[in-house]
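One structure, as structure tokens, below. Some questions next.
Here is chain A:
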Amino acid sequence: MSSDLFYALTGASLFTLGLYALIKHAHILRKILAINVMGSGVFLLLVALAAGGQQAFDPVPHAMVITGIVVAISATALALALMLRLREASGLAVLPDTSPEELSEQLPEAPSDVASKNNGKNA
Partner candidate 1 sequence: MYAINWDVWLPLCILASSLLPGLLIFFLPEERVVMRTLLNLGGASLKLVLVGILIWGVFNGHHYEFRFSLLPGLDLVLRADALSLLFVALSAVLWLITTVYAIGYLEGSPHRSRFFGFFSLCVTATVGVALAGNLMTFLLFFEMLTLVTYPLIVHRGTQEARRAGRIYLAYTVAGGTSLLVGTVWLYGLAGSLEFTSQGFVADLVTGHRVELVIIFVLLIAGVGVKAALLPLHGWLPQAMVAAAPVSALLHAVAVVKAGAFGIVRVVYDVYGIDFAVSLGVALPLAILAAVTILYGSVRALFQDDLKRRLAFSTVSQVSYIVLGTAIVGPVAAVGGLVHLVHQGVMKITLFFCAGNLAETLGVHKISEMDGVGRRMPWTMAAFTIGAFGMIGAPPMAGFISKWYLGLGALEAGQGWVVPVLVGSSLLNAAYFLPVLYRAWFKVPAASWPAERSFGRVETSLALLLPPLITAFLSLLLGLLASAPFSPLQWVRFIITLEYVP
Partner candidate 2 sequence: METLTLLSWAFDVTLGLTLMWLAWRALASEDLFKGIVLFIAFGLLMALAWVRLDAPDIALAEAAIGAGLTGALLLGALAKLEAGAESRSRRSEILPRPADKTKVFSGLLVFLLLALVVMLVYAIVKLPPLASGLSAQVAENITASGVSNPVTATLLNFRAYDTLLEMAVLLLAVLGIRSLAVVQEPRGREPGAVLDMLSHLLVPLLILVSGYLLWVGSYAAGGAFQAGAVLAATGVLLLLTGWLPGAWFVGWPLRFLLIFGLAVFVAVTLVLQLFGASFLEFPPSLAGSLILLIEVAAALSIGVTLTALFLGGRPQPEPPSSGRAEKRNTSGTQPS
């Protein structure tokens, strides 16, 4: 087994590991970390497989990965801002765990968003 292949397999494992954490952990910050780990796994796989050949290195996957890294930080930044805003509004940095069907009935303990709480009272 070449080391490149080994890196590719590492990438695949990182992807799966991140996926597991994404599903298992409730805290959004951890989910965001998990997404980033998954991303790193994909990038690793993308480049490691390209290096597999004997020929001159293939720059296209490299460019793709740089693009991917920039996209990843954009997404991470947006996710973090959203998380902070959600925390500010609901007091919790977890996803509303209620099933979507009960969305309208949820928020028993969310204290802070005045507007939506008032709305709920009108109902």
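Convention: a residue touches a chain if its C-beta (ideal position, glycine included) is under 8 Å from a C-beta of that chain, and two chains touch if they have at least 3 such contacts; residues count from 1.
The candidates were selected such that all candidates are chains of the complex that A comes from, given by their letters.
Values in this document were obtained by computation on a predicted structure and should not be read as measured data.
Per the touch definition at the top, the candidate among 1 or 2 touching chain A in this complex is 2. Residues of chain A that touch candidate 2 in their complex: 2-10, 12-21, 23-27, 29-30, 32-34, 36-37, 40, 43-45, 47-67, 69-78, 80-85, 87-88, 91-94, 97, 104, 107, 111, 113-120, 123.
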